[in-house]
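A single protein chain has been omitted; all remaining protein chains appear in their positions.
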Amino acid sequence: MEPITYLEAIRQGLWEEMERDPSVFLLGEDIAVYGGAFKITKGFLEKYGEDRVIDTPLSEAAIVGASIGAALMGLRPVAEMQFADFISCGFDQLVNMAAKYHYRTGTPVPLVIRAPYGGRLHAGPFHSQCPEAWFVHTPGLKVVAPATPADAKGLIKAAIRDPNPVIYFEHKYLYRHEKGLVPAGDFATPIGVAAVRREGRDVTVITYGAMVQQSLEAAAAVAKEGIETEILDLRTLSPLDVDAIVAAAEKTGKVCIVHEATQTGGLGGEIAALVAERAFRALDAPILRVTAPDTPVPFSPPLEDAYLPKAEKIAARLRELAAF
Amino acid sequence: MEPITYLEAIRQGLWEEMERDPSVFLLGEDIAVYGGAFKITKGFLEKYGEDRVIDTPLSEAAIVGASIGAALMGLRPVAEMQFADFISCGFDQLVNMAAKYHYRTGTPVPLVIRAPYGGRLHAGPFHSQCPEAWFVHTPGLKVVAPATPADAKGLIKAAIRDPNPVIYFEHKYLYRHEKGLVPAGDFATPIGVAAVRREGRDVTVITYGAMVQQSLEAAAAVAKEGIETEILDLRTLSPLDVDAIVAAAEKTGKVCIVHEATQTGGLGGEIAALVAERAFRALDAPILRVTAPDTPVPFSPPLEDAYLPKAEKIAARLRELAAF
Amino acid sequence: MVDVHGLSTDDLLKIYYYLRLTRASEDRVIKLYRQGRVFGGVYVSNGQEAISVGSAYAFAPEDVTAPSHRDLGANYVRGLTPREYFAQYLGRATGPTRGRDGNVHYGDIKRGILCFISPMADLLPVVAGCALAFKIRREPRIAAGYFGDGASSRGDFHEAVNFAAVLRLPVLFICNNNQYAYSTPLSRQMAVPHVADRAKAYGIPAVIVDGNDALAVYAAAKAAAERARTGGGPTLIECKTMRMRGHAEHDDASYVPPRLLEEWRAKDPIQRLERRLREAGVLTDAGEQGIAERISREIEDAVQFAEQSPLPDGGGVTQGVYAV
Partner (left out) sequence: MVDVHGLSTDDLLKIYYYLRLTRASEDRVIKLYRQGRVFGGVYVSNGQEAISVGSAYAFAPEDVTAPSHRDLGANYVRGLTPREYFAQYLGRATGPTRGRDGNVHYGDIKRGILCFISPMADLLPVVAGCALAFKIRREPRIAAGYFGDGASSRGDFHEAVNFAAVLRLPVLFICNNNQYAYSTPLSRQMAVPHVADRAKAYGIPAVIVDGNDALAVYAAAKAAAERARTGGGPTLIECKTMRMRGHAEHDDASYVPPRLLEEWRAKDPIQRLERRLREAGVLTDAGEQGIAERISREIEDAVQFAEQSPLPDGGGVTQGVYAV
């Protein structure tokens, strides 16, 4: 087995699910003839035909709404937002229609929204956002955000098989910068289950997405100084794996939460609240957060560099915690 | 001076600002001829004329977008969403256009979005939501949520005078259920400053909106048992009054956060994170939250009753904290 | 005989029955509302019943409809029962949404009824998605979305119709143009005289039909459904009518010129069909009385059923947010 890229893992997951289940189909802007802005669905049109790989007009509300309708009729739509930043154009359909439909009627709405997100590609305020927290705060939606090729593949499969609307946040920087082995054969990564990426007894990092890699780098750096870091990769952001969060926090009593999204109102708050309620007795230090500051994502490299949470910033906070 | 309702306080604030500043104007659905779904702008058309009190087509994206354009041209638009639930239809204009404009260009976008929100009127999943956390997580927007008639008036004035986009969450239950004195003459309640509503040494409640009243009731109940509650009314949700939050937490070391919005990803998380980072040494107990559960807002009274955070639930948690 | 597009005597009497059942049900709910026995607002289709009844009667059982808030008639034709209708308004556990949603938000996927949600026009992209599923699976089914004149100002209307037109989906877009959107008259909603003019933007046919003539509506819907079913793509059907009461029952509609109401009262769709059926000898005095008694019995039974039905148990509030 060869390591594959995160991008290739998503592609394989989509491909295999389409092969497995004829009710799965894809829709979005420029996904068919062109194969998608990131070429993830290249070759799909040729293999699965234009009934199952559908180029749509430029209209995110219609894409999300049509996905809901098709799902209600028993299909399994996978819709692509060209960039996660444009999910706000289909926001109402997601939070009012998709999220609330099952609670009101008992009818499932199995659909997946693929949302390429995140920065570090110098793509500016409208092609770099991390909007996951809006959806975590919307009951009825599930939200996943894989950090590795194996999870990218396993979670796209799980998302497609899930009977609920799932937003699948795929990190654009990881597409080609993250490689890894994926299990052979058919497998799905269970939604709602976090993964420990590194064991450690001194400090705990709780994180997800592109920040897993940064946290691992930070952990390697501070390990040289004798600080051993436990790293929990959430993988699923809604529903959160509360038990894993509490266990990871209790293990070291010192928690640093890391995410690329802006700080205020971000997922870090929710995790801190869970820890401060359920692992309070085990806490030995203030709960820290390493996140982007509360600004739009700036374009120019020095600004984006200053904006993005990186290994060095995480390492600095880990040292602080360890010294506490 | 007579006490006035929360609704009347908003009306007065709007009226006086329109009188004071000819660049202030109103737009929205059914706000002119009809005077608004809640009759807040009744009589405004007659007084200020159809140039400044504008009935629009049913199109929230146009309403928000047009407000941005008018603001860029130097006017001070105050747009009404008929219900906060429909703000998701103008979401993209708010989070992508309004929120990021000043950061990118240095040009201010002074506008106010009035968002009637909240439950307890048996209005179901689409006329009861509390979506404030989405906007608190959007850098560039300000968010206020008054709990009293005085603040309702003072904050609408401050919002209109602010050079930024401000979302003004007005609680529909409070409209006619909350009465109080408002200061005489012209005044504005500063944005970004919380208010202590009750002093206490044993436990701290941090809250806002309709939950202030519920928290006061809870505090009165537990006071009979000798538990003295400090209640902090945030008033502004973005930017948060971090100093006041930390001070209120440190005062008692026991913190309960209360909001009507659903729990996961709600503002309670952010506040817990601030407390757990900055007031950690003073903490004597887990940080608790009393919020709505993670579901859409149900329609039928027994369900809505079970859904809404109320004084009894808060009191129970305060007792827990006090006993800790 | 009245020879209308192959409708049998039995069909004609059924249409007449549904019109009257709709009128009588809503009249009864208004009474309950005035007695304070209904939770929340009341939205009726008084004077517009011919639109939803006439059109829905044209569809096959396997077709799918998305009635709007003034389309009780379509729900009845598709199999909603008066018991369900009243149980829903009274917030009972026996209503179609088990108390989770209210008033006109019924729906049952098994009967081909999508569940209405409040944001106007939101169901139109969803209906397009249902039709997309039919097209993908090569099923000879059609989907029909209902909406008001005001709803046609929303972006979701535009995206849905355009999407359906480009993909040539089997959809009917059925507009009840009742000349008002809440307090906003048509001229303030659009600068074209007919909602049907909107269709020109999409390259789909539109027909204008007398919305107070159930048989004319039936004929238009039948023809459009056949076109759609045989690959001819979407049609927009504009049904001209008048909203004969306030937007909801709290609204006295004093902004509507009384002359307009008088004029339209003379065009009442029920009296109109009744006259026609009597003239044709399809309806006799005895027949009319039989229908009236049947409806009155059904409604009494339904109200009793609803009132004796339990309210939902608050304990279940968090159940069913997600499908499992």
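Chains here go by letter, A, B and C, matching the order in which they are written, and residues are numbered from 1 within each.
To be clear about the criterion, contacts are C-beta pairs under 8 Å (C-beta built on N, C-alpha and C of every residue); 3 or more make two chains touch, one makes a residue touch a chain.
These numbers were taken from a predicted model, which means no experiment stands behind them.
Only one of the listed residues, C:Arg78, C:Lys135 or C:Arg154, touches the absent chain: C:Arg154. Screening B:Thr41, B:Thr148 or B:Asn164 against the full complex identifies B:Asn164 as the residue touching the chain left out. Touch with the chain that is not drawn comes from one residue among B:Leu75, B:Ala223 or B:Ala316, which is B:Leu75. Counting the whole complex, the residues of subunit A in touch with the unshown chain are 29-30, 33-34, 37, 55, 57-62, 83, 85-86, 88-89, 121-127, 293-296, 298-303, 305-307. Counting over the whole complex, subunit C has residues 153-159, 162-163, 165-166, 168, 187-192, 197-204, 233 touching the chain that is not drawn. Contacts to the hidden chain, counted on subunit B, fall at residues 25, 51-52, 54, 56-57, 59, 61-62, 64-75, 77, 92-93, 96-97, 100-110, 139-140, 142, 163-164.
FYI, only the chains that are shown with their structure count from here on.
At the far end from subunit B, in terms of centres built from Cα atoms, lies C.
Residue positions 92, 96, 100, 103-104, 139-140 of subunit A are each in touch with at least two other chains. For subunit C, residues that reach two or more other chains under the stated contact definition are 97, 100-101, 105, 117-119, 155-156, 321.
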